[in-house]
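Heads up, one of the protein chains got dropped from this complex, but the rest are sitting where they should.
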Amino acid sequence: MRLADVAERLGATLDCPEQGDRPVLGVAPLETATATDISFLANPRYTALLQSTEAAAVFVRPDFQGEARCPLLRVPHPYLAFAKCIEWFYPQPKPAAKIHPTAILGTDVVLGAEVTIGAYTVIGDRVRIGDRTVIDSHCTLYDDVVVGADCRIYSHCALRERVRLGDRVILQNSVVLGSDGFGYVPLPDGRHYKIPQVGTVVIGNDVEIGAGTTIDRATLGETTIAQGTKIDNLTMVAHNCAIGENSILCAQVGLAGSTRIGNQVVLAGQVGVAGHLTIGDRTVVSAKSGISSSVPPDSRMGGIPAMDQALYLKASAALRQLPQLLKRVRKLEAKVGE
Amino acid sequence: MRLADVAERLGATLDCPEQGDRPVLGVAPLETATATDISFLANPRYTALLQSTEAAAVFVRPDFQGEARCPLLRVPHPYLAFAKCIEWFYPQPKPAAKIHPTAILGTDVVLGAEVTIGAYTVIGDRVRIGDRTVIDSHCTLYDDVVVGADCRIYSHCALRERVRLGDRVILQNSVVLGSDGFGYVPLPDGRHYKIPQVGTVVIGNDVEIGAGTTIDRATLGETTIAQGTKIDNLTMVAHNCAIGENSILCAQVGLAGSTRIGNQVVLAGQVGVAGHLTIGDRTVVSAKSGISSSVPPDSRMGGIPAMDQALYLKASAALRQLPQLLKRVRKLEAKVGE
Partner (left out) sequence: MRLADVAERLGATLDCPEQGDRPVLGVAPLETATATDISFLANPRYTALLQSTEAAAVFVRPDFQGEARCPLLRVPHPYLAFAKCIEWFYPQPKPAAKIHPTAILGTDVVLGAEVTIGAYTVIGDRVRIGDRTVIDSHCTLYDDVVVGADCRIYSHCALRERVRLGDRVILQNSVVLGSDGFGYVPLPDGRHYKIPQVGTVVIGNDVEIGAGTTIDRATLGETTIAQGTKIDNLTMVAHNCAIGENSILCAQVGLAGSTRIGNQVVLAGQVGVAGHLTIGDRTVVSAKSGISSSVPPDSRMGGIPAMDQALYLKASAALRQLPQLLKRVRKLEAKVGE
C-alpha cells in the first residue's frame, strides 16, 4: 500500500502530498518503526519521538502543532487509525469453514452457515452455533449451549450446560463459562452442604474474555456479562454477578457472588470486589484495590479497603511518613509532658 | 409438588394448613419469587421482604415472629431446606453410565460399576476409578491415579501421576492436581536447579475444587486436602501444603509451600499465606489479606501483613485520617516549638 492509499482509506490528511507514493509495508511503535512502517502519536508524552522516528509516516490529531522528521497523517483518532492499519497489514488467516472429522456433535445440534469446528471438539445435544463462528480444537460445549454468529472460541474452552453467548464474542484459550457457583449451607457439625447451582451464564454481543478466566453459573437465574465488556486473563466472576456494558475487567480481578458492576466501569488488575455490592457506572478502581461496600456512579476508588482515589493517594504517601510521625509524636509528648 | 408435600418431606410446619394444596413449581429468592416459587428467610436483614414477596411460601426458623403476606414453613434450618428444594425442583440430569468409544484406557485400569467416561478422555495405566464416578470429556488421568466412588470430574481436568481422590469429590472444569511444585536450588551463578517433585496430591472425601484451581504435588510425600474442604476457582495450593477438614478457600487464594491450614478455617477471596506457616482451626481471614506468620486457632485476621481483625478495622479506618493527622502534628509542633 502507498501512503496516499492509507490516507484515503482512513480519511486522513497527508501533510506532504508529494510523499504519497511512499510504500507502507507494516506498522510499528515510534521507537522501532522502520522506513516502511506507519506509526502513531496519541499520547503527547511521546511527541519528542517524532524527531527521531524512522517511520514512513505518523498518525497525529488534526490540530497537532509539533515538528516531525517524517510525513504526518492527520486523523481524528490516531490510535484507532493505527489499530485499523494493523488489521490491514497483518491480516489474521481465517480457518477454512469446516467441521473437523474428529469433532463430535450431539443430537439435534443446529449449525449456522460456514461454521468451523476444530479437532476433537465435543458439542453436546441441542447446541446451537451461529453463522461463521469458529471453535478451535479441544473445546467442550455441554448440552443446550447457544453460541451466536461470528464468535471466536480458542482451544480448551469449556461452556457448561445452557450457557448462552451473543454475537462476535471472543473467548481466548481455556476459558470456563458456567462452572458451579461456590455455594454451601454451613451445617451445625461444621460440614458444608452443596447448594445445587442450576442457573447459567449469559454473555452479550462483542464481549471478549481472556485466557484462563472462569465465570460461574448462577445458583438460580443467570450470571450476566452485558455487551461490549472486555475481561482479561485469569479473572474470576462468581455466581449471580451482573456486569454492565462496555466495562473493563483487567487480569486477575475477582468478583464475589451477586455483585453488580455498572456500565463503562474499569477494574484494574488484581482488584477484588466483595459480594452483593453495586459498583456504579463509569467507576474506575485502581489496581489491587479491595472494594468492600457499594460505590456510586463516576467514583474513583483505591486501596484496601477502597476509599476515594484522591484520599487513597494522600493516605499512601502519608503512610511512608508514619514511622517518622510516631517519633515526632513521642517527642511532642515528652515536651508537652514537661 | 404441593406445599403440604414440601412441608412433609422437610418436616416443616406450615402455619396455614388450609394452603397446603397450593402448587409449588420452583425455587427463588424473596425478591424474584413468583406465586409458584418457594423461598427462604435465613438472614433477619431481609425480614421486610416478607411483606412484599410474591412467593408461594417462605421457609423461616421455628421461632420466627414477624408478619408475612404468604404462608410460612417453619424449619430448624431454612437455608438447608431451600437447598434441598433446589435439588428436588431442578434435578440435574445424570449422564448415562458408559465409556465413550473415544476414551482411551491404559493397561490394568480398574473401573467400578456404572462409571461414565466422556469423549476423548485419556486414562493412564493402572488407574482405578470407583463406582458411579462421572468423568467428562477432555480429561487426562496420568498413570496410577486413584479416584473414589461417586466423584464428578468436569471437562479439561488434569490429574497427574499417582494423585488420589476420595469419594464424592467434585472437580470443576480445568482443575490441575499434581503439577510439579515450584522448587529450585539457587546456584552460585544465578541459575536455578530444578528439584524433582516426586511426591503427590491426596484429596479427601467430599472435597470440591473450583474451576482452574491448581494444586501442586509434594516434593517428597503428599500435598493433602482433608475431607469436606471446599476450594473455589483459580486458587493455588503449593507443594507440601496440608489443608484440614471442612475448610473454605475462596477464589484466587494462594498458599505458599509447606503451609498447614487447620479444620474449619475460612480464607476469603485473594488471601495469600506465606510458606511453612500453621493456621489454627476455625481461623477466619478477611479478603485480600496476607498472612506472614503462624496464627493460633480461632483467630480473626485481616490486612497485609495480617493482624487481628479488630485492630485491622481500626487501623484501616485510621489510615483515612492519616493525611489530616500529619497536618495536625505539624500544627502541634509549631505551637509547642513556640
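Each chain gets a letter, A and B, in the order it is written, and its residues are counted from 1.
By definition in this document, contacts are C-beta pairs under 8 Å (C-beta built on N, C-alpha and C of every residue); 3 or more make two chains touch, one makes a residue touch a chain.
As the structure is a prediction and not an experimental result, all values here were calculated from the model.
> Among B:7, B:207, B:234 or B:301, which one is in touch with the chain left out?
B:234
> Could you tell which one of B:9, B:69 or B:194 touches the chain left off the display?
B:194
> Would you mind spotting which of B:59, B:82 or B:120 touches the chain that isn't drawn?
Candidates B:59, B:82 or B:120; residue touching the omitted chain: B:120.
> For the chain that got dropped from the picture, name the residues of subunit B it touches.
Residues of subunit B in touch with the missing chain: 104, 120, 122, 138, 140, 143, 156, 158, 160, 174, 176, 179-180, 182, 184-185, 187, 190-196, 198, 212, 214, 216, 219-221, 234, 236, 238, 252, 254, 256, 270, 272, 274, 290, 292, 303-305, 307, 311, 314-315, 317-319, 321-322, 325, 328-329, 332, 335-336.
> Tell me where the left-out chain touches subunit A, residue by residue.
Where subunit A meets the chain not shown: residues 27-29, 32, 77, 79-80, 82-83, 86-87, 90, 92-93, 102, 118-120, 136-138, 154-156, 170, 172-174, 206, 208, 210-212, 228, 230, 232-234, 245-246, 248, 250-252, 263-264, 269-270, 287-288, 304, 316, 319-320, 322-323, 325-326, 329, 332-333, 336.
As a working rule, only the chains that are shown with their structure count from here on.
> Could you put a whole-Å number on the gap between the CA centroids of subunit A and subunit B?
Here the centre of subunit B sits 26 Å away from the centre of subunit A.
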